[in-house]
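Only one protein chain is missing; all other protein chains are in place.
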Amino acid sequence: MVDTLFLGIAVLTIVSAIAALEMRSLVYGGIALMGTLGGIAGFFILLDSPFVALFQIAVYVGSIAVLILFTIMLVKRELIFQKKEDTKRRYAGIGLMLIVMISLGAVVFNSGISSITTDEPAVDYREIGEDFLIYYWPALVAMALVLAGSVTGAMILARRHDEVEDEVEDEQRTD
Amino acid sequence: MIELTSTPIIILAILGGVGVALPVINIALKERGSMISYGIATLIALFAAIGYVLYQLALDHVAPAAIFSQDVLVDDAFGSLFAIAMLIVAIFTTVGSFNYMKNKANPSIYFSLILLSAIGMVLVAYATDLVMLFVAWELMSIPTYVLVGFLKKDPISNEAAIKYFLFGALASAIIIYGISLAYGITGSTNIGEVIQGFMVLDANMIPIGLLAVGMFIAGFGFKMGLVPFHMWLPDTYEGAPPTIATLLAAGTKKAGFAAALRVVVMGSVALSLDWTLALGIIAVMTMTVGNIAAVMQKNLARMLAYSSIGHAGYILIGLSIAPFSGIGLQGSLFHILNHAVMKGAAFIAVAGLVTALAVTHVEKLKGLARRMPITSLGLVISLLALAGVPPLSGFWSKLMLFGAAIDAGTVVWWGPWLAIAGVLNSALSLAYYGWIIRKMYFEGEKEKRIKEPKSIIAIMIFSIIFMVTIGVYPEPIIQFTEFATPAINAGLMP
Amino acid sequence: MATEVMATEGEAMYAWLIWILPFIAALIIPAVGKFSKISTGRVAVGFAAMSAISAAVLFPMALEGHEIHSQVDWISAIGLKAGVLADPLSIIMANVVGWISFLIMCYSTGYMKGDKDIVRFWFWMMFFIGSMQLIVLSDNLLQLFFGWEGVGLASYALISFWYRDKAQAHVGKEGRTALGIMEYYSPTHSGMKAFIMTKVGDVMMLAGMFMIFAFAGTFGFKELLADTSWAVNMSAESLLIPAAVLLFGGAVGKSAQFPLNEWLLEAMTGPTAVSALIHAATMVKAGVFLVARLGPLFFALGAAGILADQFFEIIAWVGAITALLLATQGMVNPEIKKVLAYSTGSQIGYMMMALGIAGLSQQFVDGYTAGFFHMISHAMFKASLFMAAGSLLHVVGSRFMTDMGGLRKKMRKTYAFMWAAGLALMGAPFITTGFWSKDAIFAAVYESGNEWALPIFIIAVLTAVITAFYTTRMMGMVFFGKESKHIEKMESEGHHIHEAPRSMWIPYGILAVLTIGIGIIGLSAEENLHHLFEEYLDHSFGIHSSHYIGEDSVLPGFLSGLNPIALGSSLVAFATGFGLGYIFYIGRWVDPAKFINSNIFFYALHKVILNRWYLNALIYWSFVIAPLWASRALWRYFEKTAIDTGMNVGLERAVGWGAKVVQGTQTGVPQSYLYVFGAGLLFVVLILLI
Amino acid sequence: MEYALLQAVFLPLLLSPLAYIIGRKVGHTAATWFTFGLLLYCTVLVITASIDGTYEEHYPWTEIFGEFGLLLDGLAAPFAIMIYVLCTILALYSKPYMLHKFQEFYKEQAPKAVYQSDGTTLESLSEEKFVNRQSGVYYALFLVFAMGMLGTVLATNLIEFYIFFEVMLIPAFLLVGFWGDHPRRRIALMFFFWTHVGAVILLLGLLAIGLNVGSFDFADINEADIPSDVVVAAAVAIIIGLGVKLAAFGFHIWLPYAHGSAPTPISALLSPAMIGIGAYALFRLIVEFLPQTYADLSIWITIWGVATMFYGGAMALMQDDIKRVFAYSSISQMGYLLFGIGSISTLGLAGAEMMYVSHALGKGLLFMSAGILIVQVGTRSLSKLGGLGSKLPITAVCAVIGALTIMGVPPTSGFMGEWMLFYGVLETALEEGNDVRSLMFALGLVATVLTMSYMLWMLKRVFFGKLPENFSKVKEGSWYMLSPMMVLAGFTIVLGIYPDIFLSKIMPYMQGVLGG
Partner (left out) sequence: MSNELIDFVIVSVALLAIGIYGLAVKRNFIRMLFAVEIVINAANLNLVAFARFLPHSGGQTFALFSIAIAAAEVAVGLALIIVAYRMYKNIDVADFRSLKG
């Protein structure tokens, strides 16, 4: 049934999330992350939101993860295989994780959410478009600016040479 | 649908236009444009924006502190107050950068990012929809990640940026999570509707609401520098270029409060929680940790960073007792405005020091009063104002905050304790402010006057005038904050 | 006949002038001193004379029993007025003070000649006289207190006049200690001691004044007498006696009565003229005057059924103890001025005794007159003695009697005058004022009929014996026997020992002659005074005398007014004391040193007396050294450690420690930060949920 | 006489930059006389305004915190007059003293100013220029300090009061920090920190009252009825806050440092004028506004006062530095003020205020003579001084008059204050039949003897006794220093003989306060 499907995706998502963090190789970790992201996309499909799922796959799995992978490739091999967090911190982290999981889980589980089901049909994704253009349009503009900002910013940071700085450096060298 | 002539839209248009245009022009000019011209363009845009805000206020086109609207943005006095504060900070940053950015790469991108971030800050204050709020929040944050790490050759700058980025990303994620919960139980992202939804929530849904509010506190608290979400803050402020530290300390921090006010306070009131004590505890923790850690700091920027943590605590007093005392929120708003100028001036003075002398170490400040008298004076006045010494502007807002806390004592027993913690902390803060003043004015005799950057002087003079004038005659600002303060209980309904 | 007379403007003016003139002089003297130092003396003497004349002008009024009460606004915010009250008591007192001061001022022109700080001297002398006259003439306690503190201040300034603390200005013998306390005092030290010790009395007096003011709402003597309801209220709360005793405390301090007597001896560091003024006219007499002023007031309350017996008992006993205590010390001291100082304290004790006993007897006026008469006669002979002693010091250059000896040939006039005054002090029968006044005291004590009369009488007689003894001793040591080594040395160095200059000997000559002269008519003088006071007390205070003593006397003729037992004791005391003194010091048949060492008891007694009964040492230990130790301990172990270090450094450290702790959490490791963030998120959520 | 008080308060502030410029461009003397003239004018304004009874001015200010008013009533007038009189004459006194100080500083600093670390030579600053610059700053700060103190006692609004209360701190802090004695920086900070802590505690109390009443104006507070639980807490906060200002026992530790270190004209302002403002505030805030609480707490104020009297006196005995003797003496004197304020009696309260006046006069004189010692003799260690009466006769006379004023010996004004306040305590003790009060009265009297002891001992060690040989060339101070002292000395005696000058204002006020 769908339940099995759900369970399968859930297990895939969570296990690959853990794997993404815990696998010795960063590259495999990156691939595991793609699994998680894909799993989320699977959930989106389960939730009758194919549009978001598509977007998720396109943006996340398609571009972000690839971007990450490229970055990983950029760094040195030793760094990729390094795993040296100390055990104390690790256990503390696991403790924190479990407490968060259990406490938030308990909160959620004991709340009214636990009994919500729905039989109504999913929303039409044309509504999403309407939302974008009528209600959220300033947010959309703002997001465009976010993207513009992040792209220029990231470019500036990642760029290897800055002309002015190089000039200054040259001047200093001649001193 | 929001009017196209409303303040936030116009600001979005002006600043966004210029912000996007600058890099484009830069590319068009093959990266040969002069830093000054970019700066002036930025400045013009910012002045135009602030001018428009004031124009709208003067013409009474602005709703008085309407905290909700049916739209994603609302053109109200509350937002205008924040917008003025943020834009002043942005102007400070821009002007301060004229000297700081000399001989540094990519000025166009730098100024453009400042503009984008300024839009973000302003929109956060105007936003009345969680989505808008979140997008504006990111618009404010993401450029600052870049700006903090803008000095690519400087490992410190990079480290600061990485810490900032990690926290920022986590905080954003937590905010989305919180929004998702709030959305989930109320079925809307419009803050007004969310709050209304909160009010009619089933009892068994309330924990989720609380969870959402808790996540908002954590997520926004990161920007505000609330303890225990403050850890990134001193590192980042210290490592960032001081002009950008200005932007962070005086600007983005305030946006956190704007968001918290719209979402956390209102949400909490709607949920009729006993949340005030929690905020009160955080307030006391925040101011105490901030002030104590600031003692004995060797780096001026770091000291100011801790001090701004402390100030977050003061401002939070007003939020935490908002339902009990009319002037609590008003005091917070007043203090936000003041703090923008005071802390802005202080950080710009640091920028001046870095530009002119390349020092931030406190020991190196010996005899600064002789070397850079105007900068020193500005720094001293802003420090004293931060400490709440009358007759400077900081005094009045602290007065209102502590007064409100005492006033709240008639309703809640812990109200006066907030005030006591507050005054003791501001007294403690004098210890380290005084130390700086001592270094600058009482020590070092050999120094000779050096040329102070003109842009820094301009800012110093402006802030001194502001702080003293408001200190002597605070009435206009008090009136304005009163106008901008939402009535917390009555104003819940959209 | 003694009716209330509204004084004319002019007479009131004289009363004011008596005390204002000296102050005016004090004000102009520094200005005059700017131009001519010598003229300051003339100004001072002139003003002293004018003041004395002003007093003399009023004298006939006193004899007629009139009184002047003139007031002006002073602290109108509280409704206090300043005023003068010139009744017979104060007019007589003002005359005594005025004329004796005048003579002392004349004497000073010679004594202080050539001193470079002469301007300061005249300033303070005039200030001193003015303050004393202010005490005498003021009509209320607060104004009186101004004078009261004024004399204290002036005494401080004059006792430490030679503030450069040269060795010859000290008193006591260097190196001698009693219980570890040095018996050697510099002028500045003595001045402080005097000021502070009298201040102890003053604050008691202030407390007493305040208590009365709190109930009566006035400080005025006339007002206090006019309405005695305050006393009824105070007595109901049993506060009257404490208040009265506290007031008397002021007198104890100023008059150097036991237990505040010790300052008087060190007061000898001042110039001798100052000593004369303090002992004869001003300072110590102020206390007696205060008791004379207030005694009738409290006694008169008896009419309202309020008995102040305890108050008078305390006065009488304090007087008796002081008289004996100080007289004994006079027997052994080697310094001439100190002997005279002890004598003064002792004699003041007599006066207090008389004034105290007056309140205990039916015949208030007897003791009152006796005490006051003794004060007058003491003022004369003690002034004379001091001035003469000053001459001796001036001539010999040493304060020790052991440095003198055999001077009767060289200083004939002084010798003669000192005998005259000394005999008065001894109470030589019939021809000296001292005899009559002392006899009156004996009689008053003996006849008072109080339970304490007998012991006090015995003490009085014993004291009289001792007085006669030490006076003879003084005369013997100074004028008889061989010249001392000191004098021989001086002569060998070419100093010629000669009589003091005229300006010096004339004043004490006058007083010595007066002592004898008034002594001859002493009995009638006393009777007149008695009569005057009887009327004064009756008129002002309503104290009636039921009968006049001596009507059924066994003594014949002119002695009929006297009490035979008192007279007899007086004669015997004089004879015994003089005889003993003659044996040891004039005839020199027995060496006193051998006599003392012959017997362990005498030796011990001599030592105790020489060490001032250890009273001085005890006072120093408990009120000087102990507080200083306490202060030092407080300073070292509290102020410096607990407060200074604790509050400043401690607070600083605490904050610094807190800062270190907080900064320690800021490790710089992003993971830790993020961990804290996560924990914080949990914390916030949990707080909200709870 | 419009705006008289406004002028008196704000002219010094507004013209302080002018003082700076004059000092810098024209010179030391010109700045002195400018400051003196300005303050003299303001003093005259204050005095003339106070002559015809209560005088008030009001100006609009803030809505929440009330209006900006200046009030010269029976309570404020003596304080205001004393403050400005002292400031005026000390401006003159400062001239030689600060000149001496500046020259000392120049010697310390100037030779080093020639070379910089990078080897370049600077043109060295001439001494005259250095002095002129410093004096410009000094007089500017001096004026602001004066203005702050006056404003505090004239304020008619809690917030306004607090602002002035703090404003006077800043220039004082800077003055100590710039020209104090070693270790001036630490001491300046300590001073600032302590007094600021006191001030903020005070602020809490003020806020509690103001918010409860709903107005911060004195006039409204005076009429308001405040719930008792709030009032007690507020009163305790106010008393503690002012206790720090008064340097009452327990909170006194900053004072000996600050007063010992401050340049002497400033010590002579801090000690007599500034710390006593705490007493003014106690009158105004506690006695006048919270009479019920005052009645409840008064016994504790008295006890605190006695503890302070004794403690200050005992510590003064132990000091070697003459300025520290005076500083501890000030603590002790503030104990007298507290003692008097604790008496619920018209005369006691009036006496306490007279005590402020006479302390201002007496301690002013003493500090000024200490300044002469510093300038003329060059040391302030009591163990090194001695016998200076012959070398510095006028100073000695003034110091003795000052000491007598502090000791409360008539005919100085000290006695007038002292007897009234002691009487006040006794009156209440007798009225209430309160043994504790009676005991305190007795102890207070004992403390006067202690006061006398340390003062006389100090005089003995400075002016009397043998003259050390190295002082044989000491000369009397300049007339700039002596004439102000003589003015004060004269005034204390005039006031001691004729106290109505101030009492006629004080008494009706105190009667009104206690009668109501």
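For clarity, chains are labelled A, B, C and D in written order, and residue numbers in each chain start from 1.
Simple rule for what comes next: a contact is a pair of C-beta atoms (placed from the backbone, for glycine too) under 8 Å apart; a residue touches a chain by one contact, two chains touch by 3 or more.
The structure presented is a predicted model; accordingly, all values stated were derived computationally and were not measured.
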Given the contact rule set out at the top, which of the displayed chains would the hidden chain touch in the full complex? A, B, C
Taking the entire complex into account, which one of B:70, B:188, B:410 or B:469 touches the absent chain? B:188
Among B:180, B:204, B:272 or B:479, the residue in touch with the chain that has been omitted: B:180
Chain not shown, touching residues in chain B: 130-131, 134-135, 138, 142, 145-146, 149, 152-153, 155-156, 158-163, 165-166, 168-170, 172-174, 176-177, 179-181, 183-184, 187-189, 234-236, 238-239, 297, 302
Across the whole complex, the chain not displayed is touched by chain C residues 663-664, 666-671, 674-675, 677-678, 681
If you put the missing chain back, which residues of chain A would it touch? 1-3, 6, 10, 13-14, 17-18, 20-21, 26, 29-30, 33, 36-37, 40, 43-44, 46-49, 51-52, 55-56, 59-60, 63-64, 67-68, 71-72, 74-76, 79, 82-85, 89-90, 92-94, 96-98, 100-101, 104-105, 108-109, 113-125, 127-128, 130-132, 136, 139, 143, 146-147, 149-151, 153-158, 160
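The definition used in the following text is that only the chains that are shown with their structure count from here on.
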So, what's the distance in Å between the C-alpha centres of chain B and chain A? 29
Inter-chain centre distance, chain C versus chain D - centres from mean C-alpha coordinates, in Å: 38
Taking each chain's centre as the mean of its CA atoms, how far is chain A from chain C in angstrom? 102
For chain A, give me the residues that contact two or more of the other chains. 104, 107
Please list all residues of chain D that touch 2 or more other chains. none
Can you check the complex and tell me which residues of chain D touch chain C? 190, 252-253, 311, 314-315, 317-318, 347, 350, 387, 389-390, 404, 409-411, 415-416, 419-420, 422-423, 426-427, 430-431, 433, 441-442, 445-446, 448-450, 452-453, 456-457, 460, 463-467, 498-500, 503-504, 506-508
What part of chain C is in contact with chain A in the complex they form? 671, 675, 678-679, 681-682, 685-686, 689
Listed in rising order, the residues of chain B that touch chain D in the complex are 327, 384, 387-391, 395, 399-400, 402-403, 406-407, 409-410, 416, 419-420, 423-424, 426-427, 430-431, 434-435, 438, 441-443, 445-446, 448, 473-475, 478-479
